[in-house]
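Handing you this structure, nothing more for now.
Every protein chain but one is kept in place in this view of the complex.
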Amino acid sequence: MKRDFLDMTDFAPSEVDELLALALRLKRGEESLPDALHRKTLAMVFMDPSLRTRASFEVAMHKHGGHAVVLEPGRSSWAFETERGVVMDGTTVEHIAEAARVLGRYADAVAVRAFPKGNDWSKERQDRVIRDFASYCGRPVINLESTRRHPCQGLADALTLKEKLGQTRGRRFVLTWAYHPKALPTAVPASAALAAAHLGMEVVIAHPPEFALDPDDMAAMTEVSARAGGSVQVVHDRDAALGSAEAVYVKSWGALSCFGRPADEAVLRAPYRSWCMTGERLQQTQDARAILMHCLPVRRNVEISDDALDGPQSAVIDQAENRLHVQRALMIHLLSGTAGKESL
Amino acid sequence: MKRDFLDMTDFAPSEVDELLALALRLKRGEESLPDALHRKTLAMVFMDPSLRTRASFEVAMHKHGGHAVVLEPGRSSWAFETERGVVMDGTTVEHIAEAARVLGRYADAVAVRAFPKGNDWSKERQDRVIRDFASYCGRPVINLESTRRHPCQGLADALTLKEKLGQTRGRRFVLTWAYHPKALPTAVPASAALAAAHLGMEVVIAHPPEFALDPDDMAAMTEVSARAGGSVQVVHDRDAALGSAEAVYVKSWGALSCFGRPADEAVLRAPYRSWCMTGERLQQTQDARAILMHCLPVRRNVEISDDALDGPQSAVIDQAENRLHVQRALMIHLLSGTAGKESL
Partner (left out) sequence: MKRDFLDMTDFAPSEVDELLALALRLKRGEESLPDALHRKTLAMVFMDPSLRTRASFEVAMHKHGGHAVVLEPGRSSWAFETERGVVMDGTTVEHIAEAARVLGRYADAVAVRAFPKGNDWSKERQDRVIRDFASYCGRPVINLESTRRHPCQGLADALTLKEKLGQTRGRRFVLTWAYHPKALPTAVPASAALAAAHLGMEVVIAHPPEFALDPDDMAAMTEVSARAGGSVQVVHDRDAALGSAEAVYVKSWGALSCFGRPADEAVLRAPYRSWCMTGERLQQTQDARAILMHCLPVRRNVEISDDALDGPQSAVIDQAENRLHVQRALMIHLLSGTAGKESL
């Protein structure tokens, strides 16, 4: 039975904890497992651009003796068709049914990035591209950010919170919406909140009223949170929310009510240009010491000001570094089954 | 003396058989040669896009300790000039004379994909880009699909036929033309038919009258076939041809009489939209059991229907997987000289 990693909840909570513990040991050099991925290959399919994901997975594979192959459909390889049953007489050249099956024959695991196409949320919210890809592929499929989830980012977020805060249960995690010149997907905020919920944190999501996340995301967070002994709350008053925050996760996303209508969405978004995180606002957090998180790339002085990003509370570079370590742990877990048994 | 692999006929028939035998042992794990390509490098030059070729060669090199470098002239590297004696004051930035020579100094072998440009068949049929590249380069050059040949695909086709049919001599291989929204090159059908001819099969090529392959291709097939004890035949009645088929290879290609005139070619092609392979047609083959082959990417429900591709006769994924194994064997043969001596 092959294991996929499409969502953090695909793994049992204890399995996630083991992954995080292994990641931390790898990061600290307490464990090195230099040949755990010897001659293993990961095929990475980027339907959308990447810096961190690509670089960190390539380095992760190499550090343990493996190799990542990078494919970019529509650029260096053929444009993919993702719909079932379609008559392919248009511009798409290869169906993911073939691509997924073939790559599963070449590589030991396949990783896929497929952002939403931005047409119809009622359909795209099913996250079918990544799910179909996984169902076609005979090897473990790893989600590098789909329409709904970015679980590798979620793992890195969780590791960062554990590293910076130590004991996480009951501590306040504020996910705050930010302005951005474009309507961005919701996969990262949903995954970050799920990560904090997994850690039993008091999750507060602050956003303008029009920017609610999908109800299924909220339900998933509530379920994970309940099991882990935390809570989830939505507020529209960002400044109040920051008061007792110990971690502030800044992220922009588009209004789902206007999904597929960017001009309308821009009108909804326009009044909230002041939702930019600044050093001054970070001073309002608990003991003026909350860590500042962001998945990167970040629009400087739009989402977060220079002084906040370059200031002492910023954890964004550590958080990006943690992508490397959680992915080392993930690949070792999936491909060599040597994930450690100790808890963090 | 360096060895190139531009066409299956560059190798003696016994050498091809040894390659196929090694590929099969590698596939079955009977031989692993984990360090046969230790620290060897293959420079891959893609003047045109790729999924299978790129991924399978990268994995092939890594599996034996080597590494493939991927270059894409005109995108990530400089646009190539291929004509001799030209005054380069236009848009091309680097001549293949330099590129081929330099890459031959960096890598242990160089692989090149260069599709036809679609201007003038009388000139392009000479396949000069790949041949010039090989003549300039001091290291083995491997054809990743040129105007006239795709010999790595041919090797994979041959391995698939041997695996699926066992004894191949005298058994019926039907290469059937298919409709496609674009005029495609003839390298794959020529190489597939050559592969079947090499195996001594009874090769039947079914296509509408306007879609004859180049006479030189037909002559090459006839010569290979005669040596191997098989036969080659062209028919225009697809359904009759399928009757006793044991392997059905579906492939589209453009009419060479209209090469360089796509609008005219589209008019020629239009009446043959019904040349789509279906599950029902596959039932008309010998004992309703012929294997279905295609080089991929395939236009679903245009070249081949969903039910045929996803049905029990489909061998297209195995065929794609075999790219990996024949290329492992090829690289080991070219770079380490350890190709096994046993015949299949």
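Just so it is clear, A and B label the chains in written order, and each chain counts residues from 1 on its own.
Please note the rule applied: a residue touches a chain if its C-beta (ideal position, glycine included) is under 8 Å from a C-beta of that chain, and two chains touch if they have at least 3 such contacts.
Keep in mind the model is a prediction, meaning the values are calculated, not measured.
Screening A:P13, A:G138, A:P297 or A:P312 for touch with the missing chain picks out A:P297. The chain omitted from view is touched by exactly one of B:T41, B:S244 or B:T278, namely B:T41.
Checked against the hidden chain, the listed residues A:K40, A:K63, A:R101 or A:R281 yield one contact partner: A:K63.
Residues 34, 46, 49-52, 54-56, 58-59, 62-63, 65, 67, 70, 72, 75, 181, 296-302, 306, 309-310, 316-317, 320-321, 324 are the ones on subunit A that touch the missing chain.
Within the complete assembly, residues 39, 41, 43, 66-67, 69, 71, 73, 75-78, 81, 85-90, 93-95, 97-99, 101-103, 105-107 of subunit B touch the chain that is not shown.
Simple rule for what comes next: only the chains that are shown with their structure count from here on.
With centres set at the average Cα position, the gap from subunit A to subunit B is 40 Å.
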